[in-house]
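Only one protein chain is missing; all other protein chains are in place.
Naming follows writing order (A and B), and every chain is counted from residue 1.
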Amino acid sequence: MKALLRVAALCLAAAVVLGAAGVSGASLYYDSQHGAGCTSCHEMAAYVGGVHDSAHRSQNCLDCHDTSLATKLRHIAVHLGRTGPEAIRLRDVDVVSMTSACQKCHQQEYATWHAGPHSATYRQIFTDAKQNTQRRLMDDCLRCHGMHYDGSVRDLVQPLNATGPWRVVRAGFADQPTMPCLTCHWIHREGSLETKPAERISVAGSPVHDSLAFFDRRERMHFAAAELPLPQLFDGATPVKVCPDRRQAICYQCHAPRQPDTGSVAAAHHWGPQAGSGDDRTPLGVHEGLSCFSCHQGHNENARASCKTCHPKMSHCGIDVEKMDTSYSNPASRHNIHWVRCTDCHTHGVPRAGRAAIASGE
Amino acid sequence: MKRVHAVIVGAGAAGGIVAKQLSSAGLTVVLLERGPWYTAADCRKDDLRNQRTTVLGNAFGPEDEGNPRVWIDARGAAHIVLPSEGSYQNNAACVGGGTLSYGAMAWRFLPQDFRMRSTYGAPEGSSLEDWPIGYDDLEPFYDQAEYEIGVSGDDSPTPFHSPRRRSLPMPPLPPNREFAILEPAAKRLGLHPFPIPMLRNSVPYNGRGPCMRCRWCVGFACEVDAKNGSQNTVIPAALATGNCELRTRSMVKEILTDNRGRARGVSYFDANGRLQEQLSDIVVVSACAIESARLLLNSKSRLFPNGLGNRYDQVGRNLQGHHYTGALGFFDFDTYDDIGPGASIAVTDYNHGTPGLCGGGLLANEFIRLPIHTLDRLPPGTPRWGPGHKQAMRAWHRRTIIVMGPTQQIPTAEGRVTLDPWVKDRWGLPVARLQGNSHPHTFEIGEVQAARAAAWLKEAGAMQTALMAGRPEIVSSGQHQAGTCRMGDDPRASVVNRYCRLHDVDNVFVIDGSVHVNNGGFNPVLTIMAIAYFASDALLRSWKGTSFRS
Partner (left out) sequence: MTRRQFMAAGAMASAAWAAGCSSHRGPWESLTERQAQTLAAICDQIVPADDYPSASQAGVVTYIDRQLARHYRRHRKAYALGLEQADSIGATRCGVRLAQASPPQQLQVVMAIEQQNAAFFDLVRKHTLEGYYGSPRHGGNRDAVSWRMLGVSQPPLLGRAQYDLSKGPRS
């Protein structure tokens, strides 16, 4: 019995020593030469290569990625057991924790994002009584709210009915953001170092930052903003001028227009997708042709200071544009700032003086 | 395990409906399904791995490992085939069955489809027969299927439709570009085009929203849950009664019988591979034509040495499905609008009444295509590879319309399912062996239909057309598989009676496409659903608590 215990103790000691050696070796391996060790696992080669061409090239893998013992052991098990997926990728829990890694350096961006609506949590999105009583939860919700979540909506929220009460059943996800940094940004990508834009850019054809890309839940990969589609929209039968700013192609992925609905006027006339349908907010009327980014900031979508970018304090009518009866000053206004037209207020025609001023571009 | 009133084998189009009808009437039901309950998140619209394009496997089962079949070709050679290969003639194995990922066309058969033999006579060598029931018997149940499962469409523009008591519960989806191109052309040809009826929400219905018109439809699970299958309609309703228990990943081994020749339940392998017995008063087989026949044939006992219901060697015969033919049209303008489901317009003028042909079939434009579907659907003479192929892909992917349709198959007794004596599946059960073919007249009908499709496309302005009309060496059954447990009044020439009850065993029912005497010139799912309602209704009327009224 004693002998047996001694053997067991020896085995245990050997395991501890080997394990410790393995773990410290693994740390070294991961951390050496800006992650060159990581490339030795062929699964990682493309990712490590990608980050070396990116703005984050001076970072080590471990600056952003999880280094816990459990993770290392899991990597080794997957690698040796060859049980990995076709392409390795971050797990949904890793993406969630990545947001705090971004925060370490990008504190201001994080703060503005966190203050805005796009930091909404799974609990806020998926247990919202108004939404859940009006529309059924479904897998397509995850396309924009929880694109990184790796499963079906039925494993995320229960019950999937109109009566509730609803709760997030996926452990640890309730208070995590549904649209984390990696929704609109990709890190392992080719491209140059970026400078922070000093101010909002309202001109068409603004440069598209290399970091802008939309994470497509179907393919589980990012698509660069420069390659994403911009819609051809209609207002009734009339084509709408959509700003060619490609950055807003990311916005359109979720704030997307719909094909005409059954029974709609547009469907009866074979008109194309209508501006303002679905979650689309393409400007019409006085603001037609502007980019989302003409007014909205990227990280918190705030548009509070945007009027001044273009407007003099007093409009051509002699009224403060910020105090006009639009949804800008009053969310309950009939005049949505995205679609407001001169004729909404000037129901008998736009005054001549104003029209001349507009025409001369003053 | 607790004895129940009914065990239903297979949670597909028919099994789900039977489960809901019986459990709503107060019977206790166990619904056994060999596959899992998949969601859209399990496939994520993978162009290479779904239920239609299966080059990397079936998204919704069965898996390639451990589920082989054997196909006997025209020369008598046996091939072991995998579920993702075409000659397997697969239908999905999952909760919802084919209805989880189908294109969802919702056709009623025409009255003539139930009287094929008396209308046309049986071509020599065929087993063409009349149904023991007529269209009028099924009409109330077609209506029930259309309203309970949910169908959108409008067949009022054509006189070639079956009489109906009321219009469909939802209007059709707005027309897409192919509809706008094909509709005036059909009218110029004197045809009667109309929107395809679909088991798909065009407006909010049954507590779910409308179709979002995406590119990934047939072969994929719907991410907005607008496609109506048994998995999002009758099965949840059955479970909500509290009388129905669904057991997934449960493969039924055989139907158990007692000494008096009545069924006493089934034995099945559960999700952990353990053999279980579920005793019941009734057994309903709804496993789809090939697997239902296989289960009956595998249920051998002293009283039924050749399998259950197979006294006269009828089980597995008359396998049929649909022989698809049509034409490609190549246009000098964009026909593709990226608006799903794509399939939008049909004519049923050609289903019956062509002199010299036993029936015909509908013609419709094809579902929206993915780039992978265009590879071999290019103008004749296009290089198979190289710069010419790449340029042709670019030139034609957006400028092609396909018109095709299911040709009425003329069945033969030799086109059949038997058990393979050697090959076993992962549970050790003998697998299905497919042999024989449709009657050659099927191909003659198909060729006429293909020429008609080409004529329609030419009238619509196609610069060039190409016929799609092969002569496969196998019964094209696949997702439309039917016929193997034929319904009839004569026990020597059929397997079940007009109420889908086995002639041999009075508490075993086969309720799915297997009972179709012939499969019409239409996608069969709405007929399968109508028969499920019809047979459930008959079953419940003769049920008296624990047994049947005689």
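One rule holds in what follows: a residue touches a chain if its C-beta (ideal position, glycine included) is under 8 Å from a C-beta of that chain, and two chains touch if they have at least 3 such contacts.
Bear in mind that the values here come from a model prediction, so they are computed numbers and not experimental data.
Enquirer: Out of A:K2, A:H42 or A:K313, which is the one that touches the chain we can't see?
Expert: A:H42
Enquirer: Out of B:A240, B:L375 or B:M463, which is the one that touches the chain we can't see?
Expert: Among B:A240, B:L375 or B:M463, only B:L375 touches the chain that is not shown.
Enquirer: Which residue, A:H52, A:R91 or A:R135, contacts the hidden chain when the whole complex is considered?
Expert: A:R135
Enquirer: Under the stated touch rule, tell me which residues of subunit B contact the chain that is not displayed.
Expert: Per the touch rule, subunit B residues meeting the hidden chain are 46-48, 55-57, 64, 147, 150, 169-170, 203-207, 209-210, 212-215, 336, 338, 371-372, 374-375, 384-387, 389-391, 393-394, 397-398.
Enquirer: Spell out the interface residues on subunit A facing the chain that's missing from view.
Expert: 21-22, 24-26, 28-29, 32, 40-42, 45-46, 76, 79-80, 82, 86-87, 133-136, 140, 143, 162, 214, 216, 218-221, 223-224, 227-229, 231, 252-253, 256-259, 261, 273, 277-280
Keep this in mind: only the chains that are shown with their structure count from here on.
Enquirer: Between subunit A and subunit B, what is the separation of their C-alpha centroids in Å?
Expert: 41
Enquirer: Can you list the subunit B residues touching subunit A in their complex?
Expert: For subunit B paired with subunit A, touching residues are 39-42, 44-46, 152, 170-175, 180, 202-203, 207-210, 212-213, 223-225, 339.
Enquirer: Residue numbers of subunit A touching subunit B in their complex, please.
Expert: Residues in contact with subunit B: 135-136, 138-140, 142-143, 151-154, 162, 217-220, 258-264, 267-268, 270.
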